[in-house]
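Missing here: one protein chain of the complex. Every other protein chain is in place.
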Amino acid sequence: MDFLFSLLIAGVSVGSAYALVAIGLNMTFWTTRTLNFGQGSLMMLCAMLTAFFASQGVWLALAVVAGLAVVGLLGIFIERFAVRPALKTEGSMGWMVATLGFGTLLQGIAAKYFGSQAVAFPEVVFSASDTVTIFGQPAALQYLVIFVLAVGLVALLELFLGKTIWGQVIRAVSFDQELGRVQGMPVGAIILLSFVASSVLAGVAGMLIAQIGGTVDPAFGFDLVLLGFVSAVLGGMGSSVGALVGGIVVGVLSKLVGGYISTAAEHGIAFALLMVMLAVRPQGLFARPEAVKV
Amino acid sequence: MRRVRSHLSRLVRHPLAHAAVVLVLAAISPLLSDGSVQILCFVLVGIIFAQSINILTGIAGQISLGHAGFFGIGAYGAGILAKSYGLEFYLTIPIASALSAAAAYLLSFPAGRVREVYLAMMTLGFGMIFFEVVREWNDLTGGTMGLPGVPSASLRTLTALGRPVGVATYFVILLLATTLFLIIMNNITRSRIGRALFAIHHSEIAAGSLGISRSGAKQLAYTLSGAAAGLAGGFYAHLVGYLGPDSFNLHRSIEVLVVAIVGGLGSIPGQIISATIFTFLPEKLQVFAEYQFIVYGLILTFSLLVMPRGIAGLLLDPPRFIRSAARTRAGRGDGPPVALRPVAARAPGGVVLSADSVTMRFGGLTALDDVSLALAPGRITALVGPNGSGKSTFVNVVSGLYRPSAGRVTFEGRDITGKPDFEIARAGLIRTFQDPRLVPNFTVRENLMLGAHRLMRGSGLAAALALPSATDEEAHVLKRVEAVLRLIDLEAVADQPLASLPYGYRRLTDVGRVLLAEPTAILLDEPAAGLAEPEMERLSKLIRDMRGMGISVLLIDHHMDFLSDLVDDVIVLDSGRVIYHGSMAGMRQDKTVVAAYLGAEETVDA
């Protein structure tokens, strides 16, 4: 039983990290139906910069804010230079390639200026040995923070999108940009904001996850964002609840497979799940199928 | 620049230039150092691999982020067959290519169901799974330790029929294989198959309306692409002699995408140039390795913006999609000019197409409510009604885009209810869309060729090898294209890319394209919208010609002036119901019709 609970707790823990990444991916999906394929690099860069500022003697809280500010600005850059021009062309190839490229570029720059080796990342919230006991098993507070943040964000986003006027505006924009523009909605600003929010969230996720391992390197975030994709697709692109459930399903399933079948299959199972889901129910668990536009 | 480009294009297209490059490379390879020959081998492998993603992503428009998987299946396939089963490379490489093609064919089924970003995810997932399997399946692939000892030309362990095959010989074999592959690839893109793949790329729905099966086209694109990647992988295996999983990771998939984008998606010579540059660059410029990620990142971020058609777009004229041999043959004036033949429709009871009590509901909304109509051969029926009355929905139901909630559609006596759009088009019921759905980078002539797709029967093999039968068929269609061009009066701009032409020309091409399909019935969805007066004249003449050939025409339009002296019957829809069926004159008197139009604040005489 302890064995099972350990796996479940670990699964929910890592799953909430995937969920947090997936929520960030969803934000741009709402407004432009695009995903930032370079999200992993934003996670990396934010953690890298924070670690760098902190190592230069900057007060940690300030270093964190500075890191988040930089990735927030990069969010503007991504929207302006990678996504917006590409949306003018038909199909999704343009923005996929451009965001993937921007992520690669950030990775290359980080490797050039901070080196390719893992650098120490300070503990921002709690330390590795802080645990609470759930079902007789220790659960790490560092993961619990992520879980609480993910659940809180989902609740907040559901409320925001469902109940507030701005939420309605965002839904209108996601439904039809042109119509929104005609009706005088600040479409451009909303899209820009969604990229900033998505990037900042990526930064937060990057830091919270980096502190668990204790190091960050230029390739950090890449695997996480892949699993974030899997979670988002599993739950249904654009659905916040879906992202949370998807993340936790991916986390728990991979830990159970790792624990009971083979740790060798732990990593591959998420992608197998992705393929099956896309083949059987591309709209995911929690989203409606998209109508075919003729 | 333009002159340089056209000179270069002519040079690049010239068969003599191809032959010269191949001969010179083959002749000098024994004189070169092993290292130089090996690099040239890598270039050729890179060229085949880049063409592989070019088929799938550049031509058929299906993005792939897991192409290293196909490459890896080819490489490991050849490696394992050679090492564990002792097969020699002239067997292992074709088998490896077939294995990879089979894997790609299988992937095309789930992948064919998803598009855009979901497709990107799926292919990414495929690449990741392949990578994980290779790493963990120790017994077969050697796992993370890799698979050493594959017979290899550069290790001097490669033999064929008991004789050693050195790297220079291997290069010549690889060169011949690459040449053959490129010839086939070139032939295919300039055949009905290649044009169909481009059509899918541009609009799957428009392709369906021409009788192109999107799943069939995708399966073909995946299979061809897989075969090419497997071929590259097989040659790679016998070149390096050691296979490790890290050579087939996501980075490799992204790298080949970079190569393809820089070369110019859709361009064959562009890929050759790009693959050559990307193989030589890191080799000659060691410092490149350090900036590799930055360079790749910059290229991916900005190239589609700055250089959307890559190197090919910069240096060469856009590719064309009809073989010049076919055009020459069509131009030769043997035989009388092909007239547009009258059609003989099977019309049991004088009805070609009939809709019986068709109802279409979307959720709670009833878009079509018990609609029935019948089209007779050689008659033009207008379908009119206020906006949102269900006209386009009706066309979408009949043409197979929507499956009706109730009712039956019969065409030439056969029940076609709920049949997929491409099958209905193949049967000879052709439609157009409110906006002309043509391939913008095709010329008028090439777009018209697409119309004949449903009639072309030449085998894929004939197309790939450019056999005389395929050329004859193309030439025959080209003659009919010529006739249609005369009919729509666009001979002067026949060889200009469509995107460069005004809207009216595009609309005429769109309607003219229907004729090439030799349909028995046509559904035209607002063909006159946005046309100027003279173009409208030409259009109505064209529609009359259609009637003259015995085709049944269903015409949706708002312009009553345009319709009044053209149509034989009128059907009026309002809120999804038929409210009038009869003559044009009768409609103007009908109270229900007038009320419906007044309700929509329009007048019948508008």
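Labels for the chains are A and B, by order of writing; each one numbers its residues from 1.
By our rule, a contact is a pair of C-beta atoms (placed from the backbone, for glycine too) under 8 Å apart; a residue touches a chain by one contact, two chains touch by 3 or more.
Rule of thumb we're sticking to: contacts and distances are computed from a predicted model.
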Hidden subunit of the complex - UniProt protein name among "Amino acid-binding protein", "V-type ATP synthase alpha chain", "Cytochrome b/b6 domain-containing protein" or "ABC transmembrane type-1 domain-containing protein": "Amino acid-binding protein"
Residue, one of B:P94, B:G143 or B:G388, that touches the chain absent here: B:G143
Candidate in contact with the missing chain, chosen from B:R135, B:H238, B:R323 or B:K419: B:R135
Where the unshown chain meets chain B, residue by residue: 10-11, 14, 16-17, 20-21, 24, 28, 31-36, 38-40, 42, 135-136, 138, 143-146, 148-149, 152, 154-157, 240-242, 244, 246-247, 282-283, 286-287, 289-290, 292
Hidden partner interface residues of chain A, rising order: 3, 6-7, 9-10, 13-14, 17, 111, 115-121, 128-129, 131, 138, 140, 209, 212-215, 217-220, 223-224, 254-255, 258-259, 263-264, 266-267
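Operating definition for what follows: only the chains that are shown with their structure count from here on.
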In the complex, chain B residues that touch chain A: 57, 61, 63, 109-110, 113-114, 116-118, 120-122, 124-126, 128-129, 132-133, 136, 205, 254, 257, 261, 290-302, 304-305, 308, 392, 396, 401, 433
In the complex with chain B, residue positions of chain A that touch it: 33-35, 37, 81-82, 85-86, 89, 91-94, 96-98, 100-109, 111-112, 226, 229-230, 233, 237, 264-265, 267-268, 271-272, 274-275, 278-279, 282, 292, 294
